[in-house]
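One structure is given here, and the rest of the page talks about it.
Of the protein chains in this complex, one is absent; all others appear in place.
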Amino acid sequence: MTSTTTFEKHRESATTRSAVVLSINGQRHELELDNRTTLLDTLREHLKLTGSKKGCDLGQCGACTVYINGERVNACLTLAIMHQDDEITTIEGVGDVEHMDPMQQAFIDNDAFQCGYCTPGQICSARATLDEIRAGIPSHVTKELNGPIEISDEEIRERMSGNLCRCGAYANILKAINQVAKDQVAKERS
Amino acid sequence: MKAFSYERIDDAAQAAARAFEVPGAKFIAGGTNLLDLMKHEIEVPLHLIDITQTGLDDITETDEGGVRIGALVSNTALAANERIRRDYPVLSRALFSGASTQLRNKASTGGNLLQRTRCPYFYDTAMPCNKREPGAGCAALDEGADTRQLGVIGTSEHCIATHPSDMAVALRVLDAEVETINPQGQTRRLTLDEFYRLPGDTPDVENVLEPGEIITGVVLPAPVGGRQQYYKVRDRASYAFALVSVALIETDDGKGRVALGGVAHKPWRRDEADAELGNGAKAVMTKLLDGARPTDENAYKLTLAERTLAALLAKE
């Protein structure tokens, strides 16, 4: 067994930084990072994209939810240097004040937030929730694993449960998601 | 988080060899538990080997009519896989009851098996923990400790932690095997019972993996069929670790299998308990939980396990 001291000597001499090219909201960023830097801190500190929030830094709140290659993940629990060639989308890429995504507008319409801190993560998860249901991915509450999945309150609540909101806007978030779901269905029909 | 060097290796055998050779090396895939532990400095690797591009992300048929799951298959991909949903629904159900979609999208099959306990004393580096620091003592065993979530059976005088995985409980009831490759390129298969260790005198050693040995996949035997259920009981309705979970398979011949989560250092199953399934929940639990040593705070888990199984058996 290597002793602790020898261990730490190795650490001192190790190369602990790496170069990485990240693609974020369609833009390339060439970065040279401390290996320890999470994707979340890269966004917030290095690229000043502060829309993704840090609530716990441990994957226990969902405020840092972003998309990597179209899938939602917690940006606090992944290293930036592991995302060479991945397409990353943050709330800034979802929509801005002049060009809002329908989900962003639905959150305003339904007062689906209060303090606003969990909101970007909620919106990223909300959009993903509808996509995932449409893609036929079941959830914990899906009655029939092999059948079609309806967009229901119960499905939405379960799928949104990785995003905490201490202000307690859950009931309004549900309404916002239902509004977007309804609009999407109407659009598909027309 | 202590500084570390990093490299990506795109072949599992080479990754294993490299891990054996570099002191303090650790594999990283999804990272959803490892990075959390590194932030707390519970894990302090000197070198991270990124194995995400090793191609172990397929779900394929085996010659025996079962399924081989690559170690890198994400929890979401595994749970949503059509074959798994149809033939191994208990596995899908267990996966969907764990964590959140964000975490399941990132977490890998191999990493899920290697999750470490959520014992609050393991997670707080100011507290003595034999699992974190062998010989330091166990804060959970002291008077006044918070043990409501901790283990009731298979525990030792050095550790009463539980294994937090839901997936592993389903794999245990499905008789799955873990497939590994070692630094010498040799592969082996282990049942989950063989794979996980009880805490005993060395709670820091949680499984039988040798230095550098890497999980390449999980193999499910041919479908056993029957009625398969997974019931995870927790305080809040979602996004929480189990107080107790029950994986149940009732086969058409009136037999079946039961495994428990949230009660022990590993998914908990006993053949002699399975044999009692026809005699009801109490009979099963008398065998399955024989020898339990709960604390005052977590003795409810014994009742809860029995009642949860009874609820499943009673379900129309």
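Should a chain be cited, it is by its letter among A and B, assigned in written order, with residues numbered from 1 in that chain.
By definition in this document, a contact is a pair of C-beta atoms (placed from the backbone, for glycine too) under 8 Å apart; a residue touches a chain by one contact, two chains touch by 3 or more.
Keep in mind that, in the parts below, contacts and distances are computed from a predicted model.
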Hidden subunit of the complex - UniProt protein name among "Xanthine dehydrogenase family protein molybdopterin-binding subunit", "D-alanyl carrier protein", "EF-P lysine aminoacylase GenX" or "Polar amino acid transport system permease protein": "Xanthine dehydrogenase family protein molybdopterin-binding subunit"
Residue in contact with the excluded chain [from A:Leu31, A:Cys56 or A:Ile151]: A:Cys56
In subunit B, positions touching the absent partner: 1-3, 39, 41, 118, 120-121, 123-127, 139, 142-146, 148, 233-241, 243, 300, 303-304, 307-308, 310-311, 314-315
Positions on subunit A where the hidden chain makes contact: 34, 36-37, 41, 44-45, 48, 50-58, 60-61, 63, 90-92, 94-97, 100, 104-105, 107-109, 111, 113-120, 123, 141, 153, 156-158, 160-174
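To be clear about the criterion, only the chains that are shown with their structure count from here on.
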Chain centre separation (subunit A, subunit B; CA means) in Å: 26
For the subunit B and subunit A complex, residues of the former touching the latter: 1-6, 8, 23-24, 28, 30-32, 35-36, 38-39, 46-48, 50, 52, 76, 79-80, 82, 85-86, 89, 92-93, 96-97, 99-103, 105-106, 237-239
Of subunit A, residues touching subunit B in the complex: 2, 6-7, 10-11, 14-16, 18, 34-36, 38, 57-59, 62, 65, 71-74, 77-79, 81-82, 125, 128-129, 132, 136-140, 142, 145-146, 157-159, 161-164
